[in-house]
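Missing here is one protein chain; the remaining ones are kept as they sit in the complex.
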Amino acid sequence: MGKKLPWMLLTPGLVLLVLFLALPLARIFLPTIFDGQLSFDHYINFFQDEYNMRIFVRTLKISVIAALISIVLGVPTAYFISRCGKAWKSILMALSMFPLLTNPVVRSFAWIVILGRTGVINTFLTSTGILQQPLTLLYTEFSILVGTIYLFLPIMIITLVGVMENIETDIVEAAETLGANKLIAFVKVILPLSVPGIIVGSVLVFTGSLTAYTTPQLLGGNRNMMMSTFIYQRAMSVGDWTGASVIAAIMVVTTFIVMKGMNKVAEKLDRREGQDA
Amino acid sequence: MSFVNLTDICVSYDGKTNVLDQLNIAMEKGELVSLLGPSGCGKTTTLRVIAGLIDTVGGKLMVDGRDMTKIPVHKRNFGMVFQSYALFPHLTVFENVAFGLKLRKLDKSTIEARIKEVLEITDLTPYGNRYPKQLSGGQRQRVALSRALVIQPKLLLLDEPLSNLDAKLRVNMRTEIKSIQKKLGITTVFVTHDQEECFSISDKVAVMNGGEIEQYDTPENIYNRPRTEFVARFIGFENFIPLTKTSDNHYLAENGNAFQVVKQGDEEGTLATIRPSDIKITPTNGESRNNEIQGQVLVRTFLGNSYQYDVETSLGKMVATGPCDKVHQSGEKVTLYLPEQKIVLV
Partner (left out) sequence: MRKNIGLTIISGLVFAFLFIPLLIIVITSFGEGSTITFPISGFTLKWYQNVFQSETFTASFKVSFQISMIATVLALLVGIPAAYALSRHSVRGKKLIKGFFLSPTVVPGIVVGYSLFQFLVISLRIPVFQGLLFGHFLISLPYAIRVIGSSLEQFDFSVEEVAWTLGCSKIKAFFKIVLPNITSGIFASFMLAFINSFNNIPVSMFLSGPGVRTLPTAILNYMEYYYDPTVSAVSVLLMIGTIVLMLLIEKTIGLSSVSK
């Protein structure tokens, strides 16, 4: 009985996954490389097209910048939270979680209200006479970037707080007794020990930005497409199903490469650092 | 003026109750002073006040003639060794030890020379390139010590540095710490709850209880002449007998037994106590002389180099130990003799 039971319990899940994940994915990806014979032409063509590349590069660019800015904003905030007393910490953590549990439509919509031609910023600038004409802030790479950072910053914060909390307080105190003021202690002790968390957070932000749909759709529109909105457009507006599949495959492979790459980096650092046994 | 002076130090965590209340203690240069006591007695708090990691609500800290009370931690130049060692996991042994020196903007060759020197003293020379997680507990402890010593601090503060080591290592390390301390002549404050460890290496011991110092004296004096009941109990005295004074050096117990006591100083206390090992236990002799109590053996326990007897007497239960060659049986009627020079009044 011992050998059989676990498999009986796993089978329903495995079958359903194969049916609804593996199979559908295979069905859309296989045709892109197998057209009677193995060929990567679809992909070569994709990368040779200037229009396609612009979208691909834009997606990568925004994802990288979003990750970097999230680090810059997230690290001090997470450090602040990790040094708070119990009561404040749970309040701030709850506040950080709230955006994550709120619908992405709502979160992106907020920036339409702020960045639109009749939005908060433009209303303020024109009504106070600073500008005559409203700025075009929406449907730009800038608006996508802001929306993306807005979307993923909480994840970075929460990830970092977890890591920083694990750094024992007496390590910081030891640094202080040796002559480090609070800033130096942060830069020379907390920051290096937070690097694994920074890496994890960055991967989450980067891959999230790479694959998110709602935010680029609402804040970028069809003028500034990202890979995800590109897929939708190819599939539903243009009806180019193979094209959509190719983009999807590139997205999946890119995500996979980044995640694996980051894992390797994290492993390397782990060998150097690590906690006391 | 002593080298270190804590005057009327008050510490409170919640603004209502004082964890330390009007604490006063003075230490001389080059001394190894221990703060001894059970958990919660305030010894670690006192150490952290000296380090600057805890703010005081009142009082003053003077070190080498300078008022350190308001000076922030990183400017005090006191080396501290934490109970968990608090080594930087992302730095090698060398880099850990160099940390404080680099902050003092010393040049590379000075740093390397000093590190080499201190690693020799603590016997860590071959481990410079290892990371903390590759070291044993004893080695980590020595790295923590090296890191604190290399900055040539005015004070060395040790917070239960040996608690996490196994018994044998603890004994070895404490002698090492003492010899390094003596060699460098560094004034050291040592916090521990282990009485034997404390007594073996300290010049002076402060026995603490509930945020106050019960007795501050050399280990020998504390061992032989505890001043308060708490200290006596802490260091192994038992058999507490309330007495009333009849005349100089003469006392009476509740059951009428008379006691003669040789006082060392001017103790006012009337609670007599004596170590189990100082009581002479003999088969009952039927007489009733001074400093004697009659009783009956309840339980006998074998301690290895002696026997311990729980004896029921008219003054309550008393504990005495006797040699292995003169064994007394359970139920035997015995006489307990308390030599007058061994009785301590607290």
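Letters are used for the chains, namely A and B, taken in the order the chains are written, and counting of residues starts over at 1 for each.
Here, a residue touches a chain if its C-beta (ideal position, glycine included) is under 8 Å from a C-beta of that chain, and two chains touch if they have at least 3 such contacts.
Everything numeric in this text was worked out from a predicted model, so none of it was measured.
Note on the chain not shown: across the whole complex it touches A. From the options A:Leu10, A:Leu131 or A:Ile257, the residue with contact to the chain not on display is A:Leu10. In the complete complex, the hidden chain is touched by one of A:Ile33, A:Leu135, A:Ile184 or A:Met259, namely A:Met259. By the touch definition given at the top, chain A reaches the unshown chain through residues 2, 5-7, 9-10, 12-14, 16-17, 20-21, 23-25, 27-28, 73-74, 76-77, 79-81, 83, 85, 90, 92-99, 101-107, 109-111, 113-114, 118-120, 123, 150, 153-154, 157-159, 162, 182-183, 210-211, 213-214, 217-218, 228, 231-232, 235, 241, 244-245, 248, 251-252, 255-256, 259.
Keep this in mind: only the chains that are shown with their structure count from here on.
Of all the residues in chain A, the ones that touch chain B in their complex are 168, 170-171, 173-181, 184, 188-189, 192-193, 272-277. Those residues of chain B lying in contact with chain A across their complex are 51-53, 72-80, 82-90, 99-100, 103-104, 131-133, 140, 144, 147-148, 151, 157.
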